[in-house]
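Note that one protein chain of the assembly has been removed; the remaining protein chains are unaltered in position.
Note that the chains take the letters A, B and C in the order they are written out, and that residue 1 is the start of every chain.
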Amino acid sequence: MTKADLMAFMPLIILAGGSVVVLLAGAVRPGGWLYELALAFVAAALVWTIALPATAAMPGLAVTPFSRFFAVFLDGTGLVALLLASGYNKRRGIVGEEYPATLLFALAGMGAACAASDLLMLFLGLEAFTFAFYILVAVERDSVRGGEAGLKYLLNGTLSAAILAMGIALVYCSRGTLKLAELALQAAPPEPLFLAGVCLVLVGLAFKLSWVPAHLWTPDVYQGAPAPVTALLSTASKGASVAALLLVLPLAAVWRGGHDILWGLALATLVCGNMAALVQSSIKRLLAWSSVAQMGYVALAFVALPAGGARAALFYIVAYAAAGLASFGAVAVLADGTDRDAIEQYRGLGYRNPLAGAALAVALFSLAGIPPAAGFMAKFAVFSAALRAGETALAVVGVLSALVAVFFYLRVVVALYMRPADGMEAAVRPLSISEGVALAIPTAAILFLGLYPSPLLDLLIRISR
Amino acid sequence: MNIYLALILLLPLLGGLCNALLGRLLPRRVGVIVACGVIWGAFACAVLAFVGFTGPVRVELGSWLAAFSFQAPIALYLDQLSLGLTLMITFVCGLIHLYSVGYMQDDPAWARYFALLNIFVFAMLTLVLAENLPLLYLGWEGVGFCSYALIGFWYTEEKNATAGRKAFITTRIGDTAFGIAIVWMYQLSGSVSITHLNSMGALIPAAVVTTLGLLLLAGAAGKSAQLPLSVWLPDAMAGPTPVSAQIHAATMVTAGVYLLARMFPLIGSSETVRAAIALTGGITAFYAATCACCQRDLKRILAYSTISQIGYMVLGVGVGALPGATFHLLTHAFFKALLFLGAGCVITALHHQQDIFRMGGLRTKLAAVYWPFLAGALCLAGFPLTGGFFSKDAILGGVAAQGGALYGGLLLLGLFTALLTSFYTFRMVFVVFHGEQEHSLSPGPLPQIMTLTLVPLALLGLCGGLLNLPAYLGYEGVLDGFLGSIPGFGGVEQASHADEIALQIVAATLSLAGLGLAWSRYTGSRRADALAREATGPSGAGFLLNGWYLDNLYWALVINPFNHLARFLWKRWDEAGIDGTLDGLARLTARLGGLPAAWSTGRVATSLFGLASGVAIILVYLVWVTLS
Amino acid sequence: MIVPLEHILILAGLLFFLGMGGMLAWRANLIMMLVCIEVMLNAVMLVFVGGSARWGTADGQLFAIFIMALTSAEVSLALAMVVYLHRRRKTIDTDRFSEMKG
Partner (left out) sequence: MMADPHLLTILVFFPLAGCLLVLPVWKRPAAARPLALGVMTGELLLALWLYASWQGLAALKPILPGYLLVEDAPWIGAFGIRYTLGLDGISLLMVMLTAFSFCVALAVSWRAIGEKVGLFLALLLAMETGIMGVFLALDLALFYLFWEVMLIPMFFLIGIWGHGRHIYSTVKFFLFTMFGSLLMLLAIIALHLLHAQQSGVATFGLHQLIATRLPAGTQLWLFGAFFLAFAIKFPLFPLHTWLPDAHTDAPTAGSVILAGLLLKTGSYGLLRFGYPLFPQAAQTLTPLFYTLAIAGIIYASLVAFAQEDMKRLIAYSSIGHMGYVAIGIAAWQPVALSGSIIQMANHGVTTGALFAMVGMLDERAHTREIGAFGGLWGKIPLWSFFFLLFSMASVGLPGLNNFVGEFLVLSGTFTKSPLAAGLAFTGIVLTLVYTVRLVQEVVFQTERKPLPLADLDRREICLLALLALLVILMGVHPAPLLDLIHGPVKILVGGAP
């Protein structure tokens, strides 16, 4: 490992090391500037990644434009999630160093997964961040729901990890290597053992991406976890999983069945997610089901992989992450230290807390795919890819389910702005600076990507080659 | 000439706008003077135009509708026909405006009244002077609107407002046919200029000409209250009486006749159209005359008589006796305006009493009204040597000249109608003015201007025959000569002089017979008897009183179904049908949304099962793919 | 090779589905579910070791060792969760933790 390699891998090291440092600092000075410290680490990793465009490779890991893109993406979301969490956790009595430390660890894990060049590192990265999320989801010890959510996530997660591991094992068994590049190069007609492995890997990742039928944990976990955790879970972990899937999918590129499976997954996910969201009364569950549906569009992009689906999926996940951060972030702010969760309880909040309300509304419009929000460009990219790939039927289903989605997103907007607030507490907590920044970043990203997506699109074209 | 024509139109328009916009600010006297002044100014211009008239002129004042081949500029066309009508309109309307000054002296809404009256004149003149059909249509609809607004002038009473609405809608049904005819002619010739269209006759297939003619006839029937669209005119009497005189007797209602005459070179080439026009006119004349015999409202009698007289004119157009029809149009304008104005005097004097059975014996008390009124009645009844006698005879002569069973029948019908006309006219005169005064209505004072305006009209009505004396007197009629050069007006088939004299003798006899019949029934000793019998409503009178129950027929056939259909479509189709379906669809979607949501039971085993089932499905699929 | 790869795979497959089935069936006892997970992961390790033997590379064995590490971490966390939940509800029946649904 040369010095150059070290420099290239430094962001990962900063995050992992930062995690340890925060843990130790918490032990030394409990209640100190832990969040700020963690923020500094994430920011450092972010700046490093952007400032040093290096590529490097070592066994199992490789820093490529692709991984650097994801590093920026993940660190960005991590930054926002940390900003959100600092205030939220104080209000909810979540104290201690474990939160920022675990979060840093999760980021490191996700970064590793995106930079993986063999299946072992991929697996370790994925499981590392999932493991971190087991903790984060249940981090609120006083919350009944937090515990329940933790349990559900844990059991589902371990089962899917087993399935994923089995898939990797079968692939290894049939090909004798774990290196992604070698696996993708082999032109041998895929034998059943290999395909079974790929299929199991797909199911394992489907869990992380909340694809039907591996989606059932999503609403419960999103609802039970603290909102900033949900914000991170629904964005960064999805992003890392998309990256993982993009790394893995070339393995089955020649197999038509992979397409068919994804087709079925996309269809089921689109329909299930959007339909189930219709009947929700809890805003977090609604957003959870909507995130299931959003992953359906990502699946649609994967179906259209040969026709530019990769960059569509990447753009989609970025746009979705911005919206997810803004929406869960706004929920974290608007919940205001209470258990406010029913959509009904959001009546009139758009006026009582205009900035958070606006962020939520913009995010919802983005999720609904209405311009000028980024979600529109994302859907545009996905539908373009789908049509180019000849997936007209699926595109039409996507469009129609988007229509259904508009309805439930609007329900929240309606509650925010159009229903009278029925005499609740008058005092409004002003937005703290960190919350303001945490909401402003994704909201600005949504609008910027919605109006001028060119830079990102060009970048994606370059890295997805 | 341009300036005269422009002024003829602009003066009434400006007067109308002045009163409409500033009417509330101006003192009454100024407003009234403006209103009357502009009309007389227009008349003066018309006279000047007449003096300077050497031949038809076309004047383009500005552009209006101009899109590609569709060119309808604001262009006027002054020929003998439009010039004659313009003179008549400005003159009669001028008198009626003067009359209105007296009639409306106590009404606070005078500004609205005069504004509408002026705008009406503008629209009517536009109609007459228009060079192209869209512009004619502008006038046509404009007079319709003014008629609507003036019928419902006293809007607080629902009856009046409803009458206005009825008039507007009924005439618009005809207008629609007219509109279709216009666009059709545009499609055929690429032009909407009247002169151009009239020169196209030969190039258009006969069947098309027939259809066009029937459409125009329908348009004319609406405006001129011919069957089957006649129902609005009797109700239109709800408006102020000068309005009835101006709009519903002298000018607007004859617009249909004008239209048919104007377009005759085009549509007259179709035998069917001519027969249809003649039939419509003849039957309407008869129909309205029968109805007039039993009316007891003074203005309704006049309204039915108007319908009947216009029926004659239409009949005249149908047989190609265009000069005769125009002649009758002019004399009718004079004497019918006179009768309405006279009736207005009577009604005003009797404090808005319109029931003739509650009048009587007014001959002496309203002598200044009686004599002009009598003059008008003589004209209407076709009393020998009055204007109405000659003009009606010109039409009947035209019918007689046609020959054949159809026209023979129409001639007989026309003659019988003449008898009826004479009868109901004098019934009216005798019941109102003769006998003893019923009840305790004592006539109040009348503004002098109201009675004075009757005189010129009476003179014109009585002497109107001089305009166009019959050919057998040795020289060509003034009007015939004047109009003869217009396409379609010349070369009218003339009955031989002997026939014509015979016809006139018959007509005169019938007129006198009607007079005698009315005299014997409504004067002297039998008067009380007749009045009592009619007041209780003899059998069959209800049929005639209600205009053959045409209104009821329309209610049953059109209006009620329309109301129900409208409500049905709204409630059952729009709200229950379309919206109901969509709302149902939304509910169904929400229901279906419950399914995937119900899958999420909250038990962790369910989600584990989901994951496992994913594995199972995917592996089964794999096996299936591998095996097949 | 002493044991054919097919046999290893069949055994691993049996173990894997046994574990999976057990996990679904034993939902009344969280600890048993964790045990079943272990069974599944053991099946995975078996495949890795078998693969490693087939290709003569150490990658599979390495992976198996990592899985062991991962498993121990997971189990420790899971047992902490068991304690935590038991303290709250006095039960480790997972079906009882179904407050959030729909």
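Details
In the analysis below, a residue touches a chain if its C-beta (ideal position, glycine included) is under 8 Å from a C-beta of that chain, and two chains touch if they have at least 3 such contacts.
Computed from a predicted model, the values in this text were never measured in an experiment.
In the full assembly, the chain not pictured is in contact with A, B, by the touch criterion defined above. Touching the missing chain, out of B:528, B:582 or B:620, is residue B:582. Between the chain not shown and the residues A:7, A:406 or A:463, the one that touches is A:406.
Considering the whole complex, the residue from B:77, B:114, B:186 or B:407 that touches the absent chain is B:186. Seen across the whole complex, the unshown chain contacts chain A at 311, 351, 365, 370-372, 376-377, 380-381, 383-384, 387-388, 392, 395-396, 399-400, 402-403, 406-407, 410, 413-414, 417-419, 452-454, 457-458, 460-461. Listed by residue number, the positions of chain B touching the unshown chain are 62-70, 134, 137-138, 140-142, 145, 148-149, 152, 155-158, 161-162, 164-165, 168-169, 172-173, 175-176, 179-180, 182-184, 186-187, 562-563, 565-567, 569-571, 573-574, 578-579, 582.
Methods note: only the chains that are shown with their structure count from here on.
For the pairs A-B and A-C, the larger set of C-beta contacts lies at A-C. Centre-to-centre spacing of chain B and chain C amounts to 96 Å, using the average Cα coordinate of each chain.
Shown for chain A are the residues in touch with two or more other chains, namely 151-152, 155, 159, 219-220, 279-280. Shown for chain B are the residues that touch two or more other chains, namely 597, 600, 602, 604, 608, 612, 615. Considering their complex, residues 5, 9, 12, 16, 19-20, 23, 30, 33-34, 37, 40-41, 43-44, 47-48, 50-51, 54-55, 57, 59-60, 62-63, 66-67, 70, 73-74, 77-78, 81, 84-85, 88, 94, 97-102 of chain C touch chain A.
Of all residues in chain B, only 586, 589-590, 592-597, 599-600, 602, 604, 606-608, 610-615, 617-619, 621-622, 625-626 touch chain A in the complex they form. Listed in rising order, the residues of chain A touching chain B in the complex are 151-152, 155-156, 159-160, 163, 192, 195-196, 199-200, 202-203, 206-207, 212-217, 219-220, 257, 260-261, 271-273, 275-280, 289, 404, 407.
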